[in-house]
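Missing here: one protein chain of the complex. Every other protein chain is in place.
This part shows chain A:
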């Protein structure tokens, strides 16, 4: 006899029949009937109509029947809330049952019934169960608190269940501890700011003890919870790591990966010269390798995480290349991931082996995999310079196979290789041209056209080749059309005599016969450029192209840091920050790797090294923003047009479409912006890159002159209305010449009409000319970042001094610095990269709309807890309160009200920082007393000290 009999009921009146059986007097028949109901439920049949009848079976001594009824209730209670109330009495009674199994079952089921009305009845039984003598009941009750919180958070808080739950962390039974931790972290997840899991060394110790004793699942919860803790110093960090390391040998891969997360995170705090650091690195490799011998699904998740780990700490797996070799019968999703990691681990030492493997893969059956393998060869060439030649010859071998998709992929990657190593491998162009006819994919066609256009002078029949594409111009995809347009213009500029007709033809196709605005715009730009100033056109279109950098496919460092903190989660599988997920993200908080503490030295911190290291020429604005960000940026630009008279400046590549290109604006546009624009349009080998970068680069460089102009306007106004200018500290030497091979930098910061400027004086004290200046900031407390490139247009000759003003934005990556207003800067020139750090007056960040409403001020002042208030003395200041107020106002410290009590003036002031933090202050000035008292209140008390220093500097200036 099997359960399949429960499925075989007569079709007619099935529900009716069941109803009768459920109401039968015979126990056995009842049980069988409930089983039938459950069986229908498992195949998705709707049996909710039987609700009252099933609930009637609930009062029974038979445990199995009770369980079955409870199963049914959980499924349907939500759809029948009124009926569910009927069950409440039984639940309450069962919670008193002498058998702990039944008590636990009742409290568990009650929590699953997501009906608002039932929750109030649940409180008393739950309270009892949380204190039950039996640990099985307690651990079930702990989970129930989380369930109840999900239904009615307020109720749980009012009833004090959260405190009871916190007490359970100290329970004698490790299973109860694990469930309490799991419940608390789940609740904390939906209320990120509630500070529920108050992690301190004592509670951490408790968790670590429980870690050794509880089940594997409990271990996962505890480890995930530990990962949120910020150890005080490297010693604590090390001791936690030591106690977590044994988890790496657990049979459950989820435990292993959670342990890896904790170790990866806390390792960040350990000094690299510590012996233990090296030991830990060695211990991490074997378990990661072992994960790859598990079931393919586990392998996949492990590989996605390993992908992050090798980017963060390549040294861990650098000797394990072979385990990532692809096996024939790996599922395709595993194959593709392995391939990706192989490239990441490729180095000069192992490149021969990697290439041999990749070549092997390129002859496999699966098309997607073969394509990716061919691309991988191209990536190797770009990553490991020494291997480029072998890669190219491997690619040529593959082209000889004439397998269509292989050839197409190969051509796409060869284009990238050309861009990385110009003037090196052009001899292969002839071979490529032979395959022109077989290309049917847009990407491959576009790549081939780019190659023909770029090297038109070396290809005798370039005009014929391009002309052949032109015949079916309107049938091509946009990508190909754009590329063809550019390529023909390039050809024309290189061989003007014989291609005039061709260029006319393509321009008219693009501008007159096309509906695509992008294509039209580009056509018009070229047209006008060619007709007004062919020399300029040449400079623009044939401009030297930016090299593609080696580590182009790396995840952006801040994102990588965040993802490392989320190892083992969905975020790590999708390589997206949790905030990008539709549902269930962990609120708005962003996790960060902890900074190293202990013996820290500021200027040579590893972060500066990594940013300015690597390619060395990379600067922040050229990073392609992710799609979401980009869209956001564009919208922002549209929302906040500069309020000036005259034509609005083109702020992004997109808006150009809206401009009258034939109007007078164009010439000036081209005049100012020829370099970046030319670079992007002319050098659109990787269109994604070029155009992706446009919106990020252009507004920045345009803002520079714009901001200056605006500043002048406001300065004029200021001369009339405001008696005082904003406080600008005097320039100080930031980088002495002897530390920077002859380059001396001194500077200061200023805020002019809402734009933060970094004002630099560069002096060349060396004997040779300096060129190619670039600047980059490390992440800092307020996200300061250069809003444009460093504009040093002419080379700096020996003994020459130049003044540069660099506009800054506050949208860069954020990391808390010590002191708060510390800024680490890297400056590069043709000689080397130099690092220095400086401190900016925090008044730079005080925004113009920082004047609070009086009412709001009062409310906010009261709202901020008193422990956030700090008091300072400003000594030897001889201003009266009005003068002080004026002076402060000039630096965007606004006086809201003034009160005089017993000869003492009280000024109430508000400040708003660029990141939206409000600072409130009260300044007390006693007539005749040169010492002021200032009280600062802010939700982020760490800024108080800075604010005070700044007020002092402003007042004394």
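Basically, a residue touches a chain if its C-beta (ideal position, glycine included) is under 8 Å from a C-beta of that chain, and two chains touch if they have at least 3 such contacts; residues count from 1.
Methods note: contacts and distances are computed from a predicted model.
Selecting from "serine C-palmitoyltransferase", "glutathione transferase", "alanine transaminase" or "AP-3 complex subunit mu-1", the unshown chain of this assembly corresponds to "AP-3 complex subunit mu-1" (UniProt protein name).
Interface note: of A:24, A:59 or A:75, the residue touching the hidden chain in the full complex is A:75. Contact with the chain not shown here comes from a single listed residue; of A:286, A:314, A:534 or A:819, that residue is A:286.
In the complete assembly, the contact with the undisplayed chain comes from A:774, out of A:309, A:529, A:774 or A:907.
Annotation: of A:253, A:511 or A:810, A:253 touches the absent chain (contact as defined above). The missing chain, though absent from the display, is touched by one residue of A:160, A:517 or A:534; that residue is A:517.
Of the listed residues A:120, A:158, A:198 or A:213, the one in contact with the hidden chain in the full complex is A:213.
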